[in-house]
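Removed from the display is one protein chain of the complex; every other protein chain stays in position.
And now, chain A:
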Amino acid sequence: MLVPIFTLKLNHKINPRMVTMGKFDGIHPCLTAATQAGKVFIHNPHTRGQRQAAHRLSQSAQDSDISLLNINQAVSCLTAGTLGPNTTGDTLLVGTQTNLLAYDVHDNADIFYREVTDGANAIVLGKLGNIESPVAIIGGNCALQGFDYEGSDQFWTVTGDNVRSLVLCDFTGDGKNELLVGSEDFDIRVFKEDELVAEIAENETVTSLCHMHGSRFGYALANGTVGVYDRTARYWRIKSKNHAMSIHAFDLNADGVVELITGWSNGKIDARSDRTGEVIFKDNFSSSVAGVVEGDYRMDGQIQLICTSVEGEVRGYLPASKEMKGNLMDSSVEQDLIRELSQRRQNLLLELRNYEENAKQAVPGASERDTQMGVIPANTQLQTVLSVREATESQRSHIELSISTPNETIIRAVLIFAEGIFEGESHVVHPSAQNLCGSIRVPIIPPKDIPVDLHIKAFVGGKSSSQFHVFEITRQLPRFSMYDLNVEPEAPQPTGKVTFTINDRPQRVVMWLNQNFLLLEGIDTPDVTFTSLRGGGLLTISMLSTSGEITLNTDDIDLAGDLVQSLASFLAIEDLQAEADFPTYFGELRTTLTEVDDYHSVHQKLTAAIADHSNHIRNMLVQAEDARLMGDIRNMKKRYIELYDLNRDLINEYKIRSNNHNALLACLKSVNQAIQRAGRLRVGKPKNQVITACRDAIKNNNVNVLFKIMKAGTASS
């Protein structure tokens, strides 16, 4: 049984996921974490009593090993590592919703302090692709930004949604790091510098990523899933009712391969084999885990796994010694093996008994016992049909899954397990006792266009049964299932469109249509029109068989992007240029861009006003205190009342400012999203070109060029 080699109680709360280890003087590792009240604490048990308080740093009064760093803003992410070329120790990087601070703890000096309008939700430090020096990459609202040691912008790109997690990893195996980005639109995207090389769709917000070894990485989702990918292939995953707070790769059993260490919201820590997900070690904290890091905290040359809880408890574990033979748990292997085998034997015996007992029931009879046991004809088979249903008065438009039995048996309940389309992971239909019958219709409304496997479990038996047969069926819902071939003749034609040319036969496009849309009969021409059941509106796909030019007509730029990406991956197209026009969307974007300008100028004005006010305050305070010392109570009162009024104004102003800021953030996010969407209409190189060109256009504040690029796909001409 592996036990912690040290335990500390730090008496400071630790913000989840904001824990790191840094050797700020180049030698001594210090546990660094964000705590309440916009502070970062640095725990340095190695050099006691040598530090003086100055600048941002102050000694904690409770614990001499702890220094506190005042950030004065809620910290949103932090990391430490080598940033500059000639620094002795690690640089501490602290991100907030508006700024990024690079700080030299040893010299107690700021290295740079940059304003980042998109915020910093996640941060990673290291080498990326061909960029010479290490960069600190922050992920904010749909944007990624990389800074070098001088604070200059080395890298910028956009991604689909708010970034929640980042990691550097050699994904392609070319010896250079790629950037893995987990975001709130459930995707893990892989960037080779600013080129998107891979996209992995998950089914919840990706909250953590960690590099295991080679091209293998671990991930955690907001719904309690953790797992390991090797490139785009998932090795394993498990789901828990708790949330994974922090994941880290560490070789705890000393077999030369790292394990995935997960810290959970219920305080559990477990180590799982990277190949199978089998738990090889677990331990418990009394409160939620905040972060898992590693470092040589005892300075004896051995790296420890260090786990921290939100209440400030810290435990260090040494990798298992040889004697433990990889057996870190508190039970004997032999016992477990025997128990497992016996359990399997018992299961087989029970299954066998099921068949034997079943054979005895050769004669069908309708006795009391039979109906209780839920006897059904042996040839009962369930029929399932998926079809698209338009909206009616009582029900929104949906996809209907109808399940029915061929005989007099009834379906007591239907459980559907599927990811990403229900509120939880399952949907249950349980008709009341008087409405039991042999068929059940389940309406399904997938919120986004993703292919979904429906794992259906239907309980089949008699009306008064207490035992039922469970039928397990898996049906796949195609990616674009919420589109109906029935088109109302009066429906307005969409104004937006994308046009691109492919070198493939129309039959292949027809195949793609049949596979990705829910079509009962199937179609034989690539020219089709659908009604979108989500937003109304039409979707027209047409192809000129002579030139291979495909036109997608829709007002939904996201849908157009999804279609382009799906078609391109089906036909294995690497580079695809396209021309696009979405007048309505572009019109909205134009308004947003003007709004951004407005918000910026308001922001500047307000900032100036603050400076004014703070001068006022200083004056008034001095006057008021003077009056008090002079014994002039009347004046003092007057001054303090004024001060109070001013304070109230300040608070009001603050509210205005923060509203303004939030509105600005929302606008910036939609601008970033627009760039991402324009990119998604193309594939491969043209896609990256569009994104880079759009960025330049925004930097130069050239709105017309921006729209030109979005439409044509290139900056030139």
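The rule is short, and it goes like this: a residue touches a chain if its C-beta (ideal position, glycine included) is under 8 Å from a C-beta of that chain, and two chains touch if they have at least 3 such contacts; residues count from 1.
The rule we apply is simple: contacts and distances are computed from a predicted model.
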| field | UniProt protein name of the chain not shown, from "non-specific serine/threonine protein kinase", "Geranylgeranyl transferase type-2 subunit beta", "Erg26, C-3 sterol dehydrogenase" or "Bardet-Biedl syndrome 7 protein homolog" | value | "Bardet-Biedl syndrome 7 protein homolog"
| said: Considering the complete complex, identify which of A:217, A:459, A:500 or A:530 is in touch with the unshown chain. | reply: A:459
| request: May I ask which residue of A:357, A:390 or A:549 touches the chain that does not appear here? | output: A:357
| Which one touches the absent chain: A:103, A:297 or A:468? | A:468
| Touching residue (missing chain; options A:428, A:491, A:608 or A:641) | A:428
| field | Of A:93, A:307, A:375 or A:388, the one touching the omitted chain in the full complex | value | A:375
| remark: Of A:4, A:81, A:129 or A:224, the residue touching the omitted chain is A:224
| Touching residues on chain A - with respect to the absent chain | 12-13, 35-37, 39, 60-62, 68, 224, 238-241, 266, 322-323, 325, 327, 331-335, 337-339, 341-359, 361-362, 364, 370, 372-381, 412-413, 415, 417, 422-428, 430, 432-434, 457, 459, 465-472
